[in-house]
Structure formats: C-alpha cells, structure tokens
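Here is the structure we will look at, set down as structure tokens.
Our next item is subunit A:
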Amino acid sequence: MAIDSTTVAPPRIAPTMPRTRPFTEAPPDTLDSKIPEGPIDRKWELRQFEYKLVNPANKRRFKIIVVGSGLAGGAAAAALAELGFNVDCFCYQDSPRRAHSIAAQGGINAAKNYRNDGDSVFRLFYDTVKGGDFRAREANVYRLAELSTNIIDQCVAQGVPFAREYGGLLDTRSFGGAQVSRTFYARGQTGQQLLVGVYQSMCRQIGHGRIRMNPRTEMLDVVVADGRARGIVTRDMLTGEIRSHVGDVVVMATGGYSNVFYLSTNAKGCNVTATWRAHKRGAFFGNPCYTQIHPTCIPVSGDYQSKLTLMSESLRNDGRVWVPKTRGDKRSPAEIPESERDYFLERRYPSYGNLAPRDIASRAAKAVCDEELGVGPGGLGVYLDFSDAMRRLGVASIRERYGNLFDMYQRITGENPYEVPMRIYPAVHYTMGGLWVDYNLESTIPGLFVGGEANFSDHGANRLGASALMQGLADGYFVLPASVTDYLGRTKLDAVDENHPAFMDVEREAEHRVRRLLEIDGRRTVDSFHRELGKLMWDYCGMARNRAGLEHALSQIPAIREEFWRNVKVPGSAGDLNQSAEQANRVADYLEFAELMVTDALHREESCGGHFREESQSEDGEALRDDERFAYVAAWQYNGDGVPILHKEPLTFDNVHLATRSYK
Partner candidate 1 sequence: MPSHNTLEESTRSTAHDDDSRPMQLTLNVWRQAGPTEPGRFVTYQHQNVSEHMSFLEMLDVLNEDLILRGDEPIAYDHDCREGICGMCGMMINGIAHGPQRATATCQLHMRHFKDGDTITIEPWRARAFPIVKDLVVRRGSLDRIVEAGGYISVNTGAAPEANNIPVPKPNADRSFEAAQCIQCGACVAACPNASAMLFLAAKAGHLGLLPQGQPERYRRTVDMVAEHDKQGFGACTNMGECEAVCPKEISIDFIARLNRDLIRAKLTNPSGY
Partner candidate 2 sequence: MIGVLTLYESTIGKKVVMAVTGLILFGFVIIHMLGNLKVFAGRAYINAYGVFLREVGSPMFGHEQVLWLTRIVLLVSVGLHIWAAYQLTRLDLASRPVQYAMRKNQEYGYAARTLRWGGVIIALFIVYHLLHFTTGTVHPRFVEGDVYNNVVIGFQNPLVSIFYIVAQLALALHLYHGAWSMFQTLGLNNSNNKRIWRGLATVSSTMLALGNISIPLAVMLGLLR
C-alpha cells in the first residue's frame, strides 16, 4: 500500500498555473475534541473524576506499548509502570537517555510564582495561548499551565540538579521574552537533566521488570486490528529482524518532523515515520504547516553541512542583533561605526527589542538578509554582538552567564565570540503540528495516544521558549497515565496476537518495503534526495511562504519522490545494521509527508505564529491573522491515492481575548 501510492507520479503543474484545491473538505462537526464541561480551571479536575480506573490487581494484565523514550514517552512509560502496568518501550537510539529532548538548553516554565512577580497558572495559560497566536485549544493549554507546577516538584524529587540560589531554593529566570521569571533551568542543559530524571525513573522500572526496554528498535508501522490500535511493527536495527509487538494500547511520543527540511537543529535520527504511518492508518494530522524557526543558530558553513546547531536564546538577553546599513559592506564588524549599524530588532520592536518572540526575530533576520544586508558566508547571517554587554557588565560576567555557549560557538566556527560578534541565522527547530489528539491525547485511531512534540496540541501556531519540556513532561507524567488508564478501564478488548491478519499484513508490507528500497540500486544516495527535498521545503515552505512558491513545491515533491523510488541507492543487506536503509525508510516518509505539509501551508491563507504567508501581512511587514476564516485546527485525513481530506476543529476563546499579537 505504501509503495503503490508512491510509484504513481501525480501530474506535474507549472508553478504559475492556477490549480484546483489539492484537498477536499469534510462536512463540519466530524471531530470531537472531548473537552470537559465546566469552567476552565475545573475542567481537568472534573475529567479526572470522570475517568475510569483499573483495579490495581488487574493492571499487570495489560500491556502498554510506548514508542519513544524522550520526555513524553519516557515519562509515560515510567509513570504507567509505576501504576502497575506492563510497559514495552521502544527507541531507535542505543539507550533511552539519548532521545532528542536531551538537547534542549534553555529551561522549563512553571507557574510557581516563586519570585512574587505576578505569575500564576492563569498568566502562564494566557501567555501560552497568546504566544501560540490563538491557534491552540484553551482547555489543553490551561491544563498544561496547571500541571507545570507538579512537574517541577516531580523533577526536584528525582534529583534533577536545577540551578539554585545561595539560600538553597530554586532559581528562575525570564526566558523567551516572558515578563515574569518562571523558567527553571540547569545551566545550558535543562533538557539533558530532565531527561536523565526520566531515564532514571525508567531504569528503576526496568530494574523491577515492569518496563521492557527495546533500544535500537525502530517503529515501522502501527497496527490497527478490529478498529483499534493494538500494536506496532518494528525493525531491530542490529539484526534487521522485522516483527510485531501486540499490546492493549499504543502510546506514541516520537517527536517532531523538523528534519523534513534536512537541515534543522534536530538530531540526525529524528523522523516522521511513526507519525506518518499512523496517519496513513487513520490518525488525522493536525496543523502540519506550523513549524518553528529558532533565531539563534549557527549559520551554515558549507554544502557538506549535516545539521544546524542551536544556541540558547538566552543569548538575546545581553546580545544585540545588527547588520551593516549598507549592502556589500565587507569591513570587519569592529570597523563598522555605530552610526552605520542597523540594530533592526531594537528599531522595529522598541519595547521588546532583541527579546522579540522567536518567529518575529527569525523573520526580521530573514528580511534583512533578503535585502542583502546579511553577513558571513552567502550573506546568510546577522551579528549577535556582546561588546556593549561586556563593556557594561565586564567580560567575567558574560563568561559566567554564557561561557559554555561561547565555547560551543568557538568550537564549531573557530571564531572567538569574546573578540568578534557571533554570527547567527534562524534554523528550523520545533514543529508545533503533529497528530491530532482530543483532550485525552487520543488520536482518531481508538487506542492510539500521542504525547509530546508528536501531537499538535498545546502550542498553537508558535511555541514559547521553555514550553516544550513542560508539555512533554505534562503529557508523560500526568495526562497520559490518567487517560490511558481510563481507556483500558472502559474498553472491552478482544484477544489479539501476532497471527491476527492485521499484524501479518503490516509485517509483510514493512518487509516488502525494506526489500524494495534495497533492490532499487539506483545512482543517487539517500542523503542527496533528503537534501533536495529539504532545500525545496526551506525555500518554499520555510520562514515565509506564498502561494506561487507553495504550488511550486507541491508540483516538485512528487517528482523527487518518483525519482527516489526509481533511482535511490541503498547499499548493504536487510539482515544487519544498515544505517543507509534506516535513513532511506525515513526519507521515503518525508517525501510523502512534505506534500501534506505544503498543502496545509497553502490552504492556510493567513499569517499566524510560525506560519507566515507573504500575502497576509500589514504594510510594515507584520503578520496578519485571519480569525474569521482560520480560527480552527486543520486536521488532515489520509485518503489513499486521493487528495487529503480537511477536517476543521473550530477554536473558541472564552477566557483569553482574541487580540493581535504585538511586540512593538
């Protein structure tokens, strides 16, 4: 099935030619988001009371499959095992501690109000809805803000070494332009420290025999038997063995799809395969066009570039962003006098200045580079200058705050940021879109739950800094254990084993596909296709998008895909460690997924958060949202060889007043 849909090349369409809508629309009211009744601050409490429980003695009879071992998956696996369920957990890395949550640097938000600076659950909720440009579900975001405080308690009890003040209490900082200091952090390693906490909790349950960990095992497909998700098919990356795993419920926390751009700040192995296969089996995909571009990344240095490196956006607290005022100014930054520099963030956003939110700061950097004012290789960079801060605070103070980041920058670029300004450029960093889930985090496939970055839920069209870790852990530690228990408590499950026809079919398809990839024996490497796709997506579905560009991308993707299945070269065999085959399998899915992402971007004729349509901007270049037409979640249904079907989940805002996001 997977193969058939990819071998048929859709008709090529010239970029300028008007085309019919590449999707159809479902009748309204087909999606039930299952938001609880009641006032916003009681919804989660009421829902938890409604949830069915499972008798403690019966819990060990259930087997829960958890795919992914990052903050969401790992936390869910640990918490469910603590409840007494049997958990089978899978990850593609050689240890669950390596999931990409580990790379988060900045921090984790929580509405503790330890600073007495006016923070509250409601304010965190408000900021997140507003930061998400009013494209998130209020009820979900409120729950997230509520749970944020429990997360910090949990992590501290596990031994996460958060930064502390001399009094021994937890330190917090302001992050990502927030007006309150609600971000907890562990130097530049908050993600690693939180993930190690999760990993330790998992290890405890592995040691107790309640989690069976399957590292170096990649999920190839989800199996839907008798209308419910009942298991997955995996490939053992060391032996190549493809096999089925049967469970009573499947939890996926498989991260985002930033690598559709080839170059992103994600780990090399991050992929869309799990979510895309689930989508093809019936799970709707929510808002795939919402991608986040992070402004403070190290610019590309050459065509061999394999990934981009992010530096914490805390750098913008003291660094000033500028470019030369004149085109083609090749002087070294020190030689350019103050009067000939354009501090464009401070100029355009006087009240937020260099701390403007990620999407806004990124687009502003792109805008000056589009005007050929950029610096460094290819003019794709802007300066991030600490010389003022070093004069004001002293070098020692800057070293103390950012020393590790400065070292990292120097390690990668060979330039000393204490002497010359850093060069930064935006890079794809996070994807807000993901599998559509209801309030219980259940997808449109009954029994398939989705957590963390893999779902679309809480960030709307733009994620605020330090909110990803919060969402992953809220889903994993608190929401999924409750909602998955409820599912098991209220669902009558038939006995299913590996010999069920659904498992046999999916296993066969997966085997066939891997064999097929190895048999093509063409003339281009997997990476060359991935780069080609990535470049196309970055150029036409990246920081700024327009109709012509998106239509061009839509016409090109099938051609790349067609060539991929005809001309890719995957060396080696299927029966052992074969990193090319792993990557080919992932790229094949990106080549299908990209089309849906572009379709979504094309249909959303407004600018919101990370999605900027050039047609929808004000005279001074600011994003224009269109709440009349687009205040909904776009949930896409897979339709075989036909065009995808759009379902709309209307978004209503009863607690946060719909307003234009302004950071001027």
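Note that a contact is a pair of C-beta atoms (placed from the backbone, for glycine too) under 8 Å apart; a residue touches a chain by one contact, two chains touch by 3 or more; residues count from 1.
Here is how the candidates were picked: all candidates are chains of the complex that A comes from, given by their letters.
Worth saying up front: this structure is predicted, and the values here are computed from it rather than measured.
A.B. asks: Subunit A is shown by itself; which of 1 or 2 touches it in the complex?
C.D. replies: 1
A.B. asks: Considering only the defined contacts, which subunit A positions touch candidate 1 in the complex?
C.D. replies: My answer: residues 75, 78-79, 82, 93-98, 100, 102-103, 112, 114, 150, 152-159, 161-170, 186-187, 189, 191-193, 196, 199-201, 203-204, 206-207, 213, 215, 238, 263, 265, 267-269, 299-307, 309-310, 330, 366, 369-370, 372, 376-380, 407-408, 411-414, 477-478, 481, 523, 525, 527-528, 531, 534-535, 538-540, 542-544, 546, 548-549, 552, 569, 571-572, 576-577, 579-580.
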